[in-house]
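The complex is shown incomplete by one protein chain, all other protein chains being positioned as in the whole.
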Amino acid sequence: MILDQPRQNVQFTSPIGRGRIAFGDPAAVFGTDAGATSVAPAARLMKARQTSLRAPRVDPRTEPGAARRVIIAIAVVFLSVFVVLPLIVVFAQAFSKGAMAYVVALSDPEALSAIRLTLSVAAISVGFNLVFGVFAAWAIAKFDFAGKTLLVTLIDLPFSVSPVISGLVFVLLFGAQGYFGPWLQRHDIHVLFALPGITLATIFVTFPFVARALIPLMQEQGTQEEEAAISLGASGLQTFFRVTLPNIKWGLLYGVLLCNARAMGEFGAVSVVSGHIRGETNTLPLLVEILYNEYQFAASFAIASLLAMLALITLVVKTILERRLDEGQTSGEH
Amino acid sequence: MSIELKNIAKKFGTFAALDGVDLNVADGELLALLGPSGSGKTTLLRIIAGLDWPDVGEVSFDGENALAHSAGDRQVGFVFQHYALFRHMTVFENVAFGLRVQPRAIRKDEAAIRARVKSLLDLVQLNWLANRYPSQLSGGQRQRIALARALAIEPRILLLDEPFGALDAKVRKELRQWLRSLHSEINVTSIFVTHDQEEALEVANRVVVMDKGRIEQVGTPGEVYDHPATAFVHGFIGESIMLPVEVRDGAVQLDGKPLNIAADPALRGASKLFVRRHDMQIGPSGSGALEGAVRHVRSFGPIQRAEVALCGGEGKTVIEIDAPRDRTLQPGDIVGLQPRRYRIFAAPD
Partner (left out) sequence: MNSAAGQRSTLPGFGLTMGLTLTWLSVIILIPLAGLFLKTFELSFDQFWAIVTSRRTLNALRISFSLSFAAAIVNLVMGTIIVWALVRYRFPGRRLFDAVVDIPFALPTAVAGVALSALFAQQGWLGAPLAALGVKVALTPVGIFVAMIFIGIPFVVRTVQPVLIDLDVEIEEAAASLGANRWHIVVKVILPSLIPALLTGFALAFARAVGEYGSVIFIAGNLPNVSEIAPLLIVIRLSEFRYADATAIAVVMLVASFLIIFIVNRLQRWAQTRAPTH
């Protein structure tokens, strides 16, 4: 859900110069005034001036002003209604019973437990997928081998799978009637309806983020610097930490940021595996659902507002990181 | 440090990059690997460095098997074509890198490292750039820093991959002279790869001419220029005229007409005649083995460069000749051409 990168052929970073506008608003007057030859010079000049003041300025390089305004209006209204308004509603509803009620909702034991759970799950998921992402990116970007496309497609798989299905697969494995169910019950190990299950499902849905951020970056950076380091006597680890890591740090942060945002906000997959045990296996998004279903709207939106703020902060940091990454690409390396 | 290469072969997929290469490099010499792209010269260099591995063959440094060691252990300094400077480190840190990653046992202390880096930057005359980043340097400066970085680890062999390829002509010339004087100062066995013959001939002690994964000739610049061993070398080095000829019983024929020049009696059949542009003597019509009509003349400096269409055949063969300016040539002149010095090589099927 969070920041699914568009598919292969599209660059993963925001396009360089994203704020660029191709056309401004030049005013060019075309055409001479017809029939001028039949009128005396001074009168001709006068007529030309009058015509140019009255005639609409038609610039074939962009749309006529009225069309432009309509298009902008439609875009702005649409985005305001469908995106800005819902965001505002979250905060409006959160504070609808006053600031005091907001604070109370957030300091409720269930809320605190949900915060703790969300943070733990996110930390573990991001940690695992960070390590995985780095390993996968190193293998894929710095070496040549057959089956690379297949490997990358497999890594991308969680993106194309519905979150509910992402949770389903773990129920099929670890549920009471799942493949490992009886074995787990015999050994009194709880995967589903407990932290392990929630973590596994979260790891699944956030699997590709770090790898996808690093792979194109490391491919673009090539292997020359690493080869230089090796030829100068550095070991593999030294090469990675001293040469590769500093070069990929912004991409790494970007991947971690997106991974974290998705890990904290995941709902569908976690909902399926969590069991919704109050105070124990509810993450923040699940708590939002529970409170909402119990008509505790203000509390529900208070929790939702936390997640909304996380989303906004993520977007801000993401934009900053994208700029850093763009700079890295355009400041000629060779 | 002398280098011995025996029977080196390497394939990339079905493409044979190197096909049975033998080479001996003497201690302290400056050697050029010269050839067109695809000739295998960079692959050979990387194999010596340990950045690539041969399918077959032996590599020895001073008699010791080098293939038993990884690139980092061979004490080889490698300068990449596009410098490969560490973009997030300053110039100083770049040069110091090799010294900082040495195992603790042999690593120098910080003060010694700093002193060595400073002396290297002095050597390449770029001390004032010590705190800049590679992106702030010009191409020529980056190249010199790359060299300083490679020298920091006191390599026994210095390898340079098209070191001046990415620079513009004037900077290239300056750096060529600089490299030659640097080499005479530090006297490390050095090998550089280039496709620019002027560079190879100007800088190197010996030149190795390569084509299609094989060595065509090894010799001093003079040897390679004046006594090319194969048709390829003759055609690749210096400006040559090449004419396809037939040889039978020591007699040479061009386009079916006999040519009054001698040929090695051992040659037989289709062959190639090579003459340097300035070795073709121009005289009045009938004075030489060949006849031609001048089509176009360009004069510069001490020579006139003339385009001459050979008579006979269909007059379609056009060659370029460098003639002295004592007798001005005009378009339309019919002239006699006599090769003063020439070589005839057997043409491959």
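Note that the chains take the letters A and B in the order they are written out, and that residue 1 is the start of every chain.
One rule holds in what follows: contacts are C-beta pairs under 8 Å (C-beta built on N, C-alpha and C of every residue); 3 or more make two chains touch, one makes a residue touch a chain.
These figures come from a predicted structure and were not determined experimentally.
Participant: Please pick, from A:111, A:136 or A:256, the residue that touches the omitted chain in the full complex.
Facilitator: A:136
Participant: If I consider the whole complex, including the chain that's not displayed, which of A:64, A:127 or A:182 touches that chain?
Facilitator: A:64
Participant: Out of A:74, A:189, A:245 or A:277, which residue would touch the omitted chain in the full complex?
Facilitator: A:74
Participant: Against the chain that's been left off, what residues of chain B make contact? List them.
Facilitator: Spelled out for chain B, the touching residues are 50-59, 67-68, 71.
Participant: Can you list where chain A touches the absent chain?
Facilitator: 1-4, 6-7, 9-11, 15, 17-25, 60-64, 67-68, 71-72, 74-76, 78-79, 81-87, 89-90, 93, 128, 132, 135-136, 138-140, 142-143, 145, 151, 154-155, 157-158, 160-165, 168-173, 175-179, 200, 203-204, 207, 223, 226-227, 230, 235-236, 239-240, 261, 264-268, 271-272, 284-286, 288-289, 292, 297, 300-301, 304, 307-308, 310-312, 314-315, 318-319
Everything below uses one rule, namely that only the chains that are shown with their structure count from here on.
Participant: Could you list, by residue number, the parts of chain B that touch chain A in their complex?
Facilitator: 49-51, 70-73, 75-78, 80, 82-89, 97-98, 101-102, 134-135, 149-150, 152-153, 166
Participant: Quick check: in the complex, which residue numbers of chain A touch chain B?
Facilitator: 224-225, 227-235, 238, 242-243, 246-247, 331-334
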